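Only one protein chain is missing from this complex, and each of the others stays in its spot.
Let's look at chain A:
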Amino acid sequence: MSKQEYNITAYTENQVGLLNRLAIIFSRRKINIESLNTSPSEIEGIHRFNIVVHESEEVVRKIARQMEKQVEVLKVYFNPNEEVIWQEMALYKVPTDVIAERALVERLLREHGARVVLIRKDYTVFETTGHREETDKLLAVLHPYGLIEFVRSARIAIIKTSQGFHHKLREFERQQPGEEVSENEFLDRRDKVFSM
């Protein structure tokens, strides 16, 4: 099965040690995490992990189920790149004298949609957001001008088709503490279930 980038989105409790528990799921299968971001979600007390891996759908599905099996994990989605809006942020530190003297650089910055974050006598910091290839392009352009430092953030992604997890969580909570509801929607995706 062919591999591609998958964006794994996990909604979790904010719990010490959970990062380790989730990381082990990847490491014991020798799967490299390309990018990992965790932050509070739109729901109070619920954290959101964005994890990027380069793997086959079958492997990612199994990982997602293993993640969702963890006690503190509420919900895990996985999507290929075309199903998500995603961004990474990059910071570039460049000598200020080069920026000031070479108008060419300024033009390049404009072309790449970069913004100035800080200007000092000795260096200037630019910021840009976009897909990897976009931030990479500016990196390549700035290299010849004495780039001092570069850093790129983990990827953050929002699922295009999802109604958002907030709605689902409210639905879960509405039905609690009555009958416990589990979604087994992964079963719905099994197109070949009735293929006999």
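Things to note:
Note that contacts are C-beta pairs under 8 Å (C-beta built on N, C-alpha and C of every residue); 3 or more make two chains touch, one makes a residue touch a chain; residues count from 1.
Operating definition for what follows: contacts and distances are computed from a predicted model.
Within the choices "Acyl-CoA dehydrogenase family protein", "Branched-chain amino acid transport system permease protein", "Sodium-dependent transporter" or "Acetolactate synthase", the name that UniProt assigns to the complex's undisplayed chain is "Acetolactate synthase". Residue in contact with the omitted chain (choice from A:Gln4, A:Asn37, A:Gln66 or A:Ser162): A:Gln66. In the full complex, chain A touches the hidden chain at residues 12-13, 16-17, 20-21, 24, 28, 61-62, 65-66, 68-69, 71-74, 172-173, 176-177, 179-182, 184, 186-187, 190, 193-196.
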